[in-house]
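Here's the structure we're looking at; comments come further down.
Now for subunit A:
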Amino acid sequence: MPKGKVVIDKEKCKGCELCIAACPKKVLGLSEDFNTKGYRYSTPLHPEDCIGCGFCAMMCPDVAIEVYREE
Partner candidate 1 sequence: MGEKYLMKGNEALGEAAIIAGCDAYFGYPITPQNELTAYMSKRMLEEGRVFVQSESEVAAINMVFGAAGAGKRAMTSSSSPGISLKQEGISYLAGAQLPAVIVNVMRGGPGLGNISPAQGDYYQATRGGGNGDYRLIVFAPNSVQEMADDVMDAFYLADKYRMPSMVMADGMLGQMMEPVQFKDPKSKKDLPAKDWALTGAKGRPRNIVRSLMLGGTGLYEHNEVLRKVYAEVEANEIRYEELETADADLTLVAYGSASRACIGAVRYLRAAGKKVGLIRPRVIWPYPYKALEKQAEKSKKFLVVEMNLGQMVDDVRIGVAGKAPVEFFGYAGGWIPTVKEVVDRVNQML
Partner candidate 2 sequence: MDKRIFIFSGYYGSGKTEVATNFALFLKKGHDHVAIADMDVVNPYFRSRDKEIFFRDRGIDLIAPPERINAADLPTITASIGGMIDNDKFKVVLDMGGDDVGTIPLGSIRKRIEARGNYEMFIIANLNRPFTRNTEGIIQMADLIEKMSEIRPTAIISNTHMKEFTDREMILRGAEHCSEAARRLNIPLAFITVPVFLDEKSFRETLAGRFEGDVFPLELFYHTPWEKGADL
Partner candidate 3 sequence: MKTVYKKPESMTSATTIYCPGCHHGIAHRLIAEVIDELGIADRAIGIAPVGCAALAYDYFNIDFSETPHGRAPAVATGLKLTQPDRVVFTYQGDGDLASIGAAEILHLANRGFNITTIFINNAIYGMTGGQMAPTTLEGQKTTTTPFGRDLQIHGHPMKVSEILSQTAGVAYIARGAVYDPKHVMETKKMIKKAFQNQIDGKGFSMVEILSTCPTNWGLSPLDAVEWLKKNMEPFYPLGVKKDIDQEQ
């Protein structure tokens, strides 16, 4: 399995959870704290499981997610 990395701009995130549902490895979840807009934002709860598939970014309506993968 390739190793991936998800970077989420928490200030752009509106907590819609579409990325969470899209993640095949259940990497993402909602944060316990809030961003400055008052949303609980999406965050990698299990970053070690990320395979860098990019599905989360593909589903993000707010372009808040960047995805990287090891070569």
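Assorted remarks:
Quick note on the criterion: a residue touches a chain if its C-beta (ideal position, glycine included) is under 8 Å from a C-beta of that chain, and two chains touch if they have at least 3 such contacts; residues count from 1.
The set was built so that all candidates are chains of the complex that A comes from, given by their letters.
Just so it is clear, the model here is predicted, and its values are computed rather than measured.
Going through 1, 2 or 3, you find that the chain touching subunit A in this complex is 3. Residues 4-5, 11-12, 14-18, 21-22, 39, 52-55, 57-63, 65-71 of subunit A are the ones touching candidate 3 in the complex.
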